[in-house]
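Shown here: the complex without one of its protein chains, the others still in place.
When the chains are written out, they are named A and B in that same order, and each has its own residue count from 1.
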Amino acid sequence: MAWQVLRRCGIFLLSALAASVVVFLLLSVLGDPARTALGTGATDEAVAALRVQMGLDRSLLVQYLDWIGGALHGDFGTSYVTRAPIGPQLADRLSVTLWLVVGAMVLAVLIAVPLGVLAAVKAGRPAGNVLSAVSQLGVAVPAFLAGLLLVSVFAVGLGWLPANGYVVPADDPGGFLAHMLLPWVSLGAIQGAVLTRYVRSAVLDELGKDYLRTVRAKGLTRTQAVLRHGLRNAAVPVLTVLGVQLVTILIGAVVVEWVFVIPGVGSWLADSVSRRDLLAVQAIVLTVVVLALLVSFVVDVLASVVDPRLRTDRTA
Amino acid sequence: MTGPGALTALPAVQPRRVPATVWIGGAVVAVIVAAALGSFVWTPWSPLYTDVAHRSVGLFTAGHVLGTDLRGRDVLTLLMVGARTTLWVGVVAVGIAAVVGTPLGILAGMARRGPAEFLMRVTDLWLAFPALLMALILAAVFGGSVTTSMVAIGVATVPAFVRVVRAGTRQVMTSEFVAAARVAGRSGPAIAVRHVLPNVAPLVIVQASVAYAIAILAEASLSFLGLGAGPTTPSWGRMLYEAQPALSFQPWMMLWPGLAVLAAVLAFNLLGDGLRDRLDPRLAGR
Partner (left out) sequence: MSDPEQHPVLRVEDLTIRTGDRAGERDLVRGVSFAVGTGERVGIIGESGSGKTLTCLAAAGLLPDGLTMTGSIAVRGSDRDLVSAGERELARLRGELVGMVFQEPMTALDPTMRVGRQVAEAIRLHARRTSAAGGTRRVRGADPRVLALLAETGLDDPDRVARAHPHQLSGGQRQRVVLAMALAGRPGLLVCDEPTTALDVTVQARVLDLIDRRAREVGAAVLFISHDLAVVASLCDRVLVLYRGELVEQGPTVQVLTDPQHDHTRRLLADSDLTGPMLDGGPVR
């Protein structure tokens, strides 16, 4: 077990390293930060001067090591567009985004687990069919459309909740909740609908398994058997989906933060892209990708905690 | 096998018919395609014409069936021309993904363990760059445009095809006809083209349908952020972007482009689900 975790940890670190190289190549090599920063009207001399100032005349390896070395210390350099240091802003905005993502994920799980289990136990009845139709619809609704719809109904129409903005939870917990509720629902309800289908199918798979019959033969009722044994077994495939969804929500946060004007990493990424602020984009993308890799690492470890069969060396 | 197992496993006899989901999804897709193609021949108004006298009017006003947007352009016209963008982005993105992903998937499925493992690791890493993120990166480097969106979404969708095709390939490789072909001395590439490709084709078609839905979503999101289609390219996402400032006083401006995106994504998802049931019953219900 310990060896397995260590091995997965190694894979995670290697992937993160590889991802950082890819991000660097995409943005610093494919792109031209100096020319982009100065705009198309800049003279070649000005661009060349800025290249030297930005250190872009050095070898790629040196540039990469310089960037990644700083990044490991939280120093992502200074934006040539906004003239502001990137690292501190990244930290601030990341905490906002994490509130959004974690809240949405919790909501999705709270929706999906009870509904999915119910839909599985009541499979084949009308309730199950309605649930599956609703979740099919949920898959098709983009998070930003849901956000726009919620704003127009609950903020503009009914005036119950603020249409946008963000309040720091420590300053005003009530205001924080009021501002986060609609974003959480736009991201979480849809992913909840998607997740419901997976929970249902995973539980349905388990319902037919032999071990549940053995457990009932010991003296558990059908419900007890599902709750004590079935759910844990169904958790393995669901966990994998959860990992994928967490990443989907993380990316979806870009658009949802934009809709609700939340000062998180996502809206900053959108802003930075439209400002062509390559250095900031590079820092944000690296953060998002490493977070995504971290999620799949944690999911892998959790899955092997739940299912002992995964602890022995898994080969493709 | 005796007893209840055999009884409950008794398959309901299902005629191989086309599921309703394929009809519904196909019908909606057909409407969108018809609207897009029709827009080349005829649109109610010119997509560039701004009816300054009738800005942001409602249904059936001054000859505008679905009303006009904030600048006075005809909404129905924009929807029809926007369908072109939506479909075109999907075709190119899915095309890139399928053309690159299918051979890679077959390769990963037929290769020896070491190279296959390496390819799958690369795929895992690739998956950490979803369509929207990839599109944002390329938009930062090259500037936002429909072309950037298509290429980025296509590149980001490759690993989904690699995974599906690899799984299918591995299954085909265990079959008897492949064993027979090997005994007969056929080379790897020959087996890949003659035996593997035809057998994984249904998987590719299903995946293409699902990927199409994702591509539409990504393009709409990107244009909604103002980083996709430019001001002169009508696109459903762009319409939503332009309607957003009116959210507080004219929220219904979002309605038509929003519904269009929803219908298109739903249609391709239904189509994918239905085709999966039809083409590969083993995967049904997943």
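Here is the rule we use: a contact is a pair of C-beta atoms (placed from the backbone, for glycine too) under 8 Å apart; a residue touches a chain by one contact, two chains touch by 3 or more.
In this text, all values refer to a predicted model and were calculated from it rather than measured experimentally.
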Of A:95, A:129 or A:214, the residue in touch with the unshown chain: A:214
Interface with the unshown chain - residue positions in chain A: 209-211, 213-222, 224, 229, 232-233, 236, 306-309
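Definition applied: only the chains that are shown with their structure count from here on.
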Whole-Å gap separating chain A and chain B, where each centre is the average of the chain's CA atoms: 21
Touching residues on chain A, where the partner in the complex is chain B: 11, 15, 18-19, 22-23, 26-27, 30-31, 36, 136-137, 139-142, 144-145, 148-149, 151-152, 156-157, 163, 201, 208, 247-248, 251, 254-255, 258-259, 269-270, 272-274, 276-278, 281, 285, 288-289, 292-293, 296, 316
Residue ranges of chain B in contact with chain A within the complex: 8, 113, 116-117, 120-121, 124-125, 128-130, 132-133, 136-144, 213, 217, 220-221, 224-227, 240, 244, 247-248, 251, 254, 258, 261-262, 265-266, 269-270, 273, 285-286
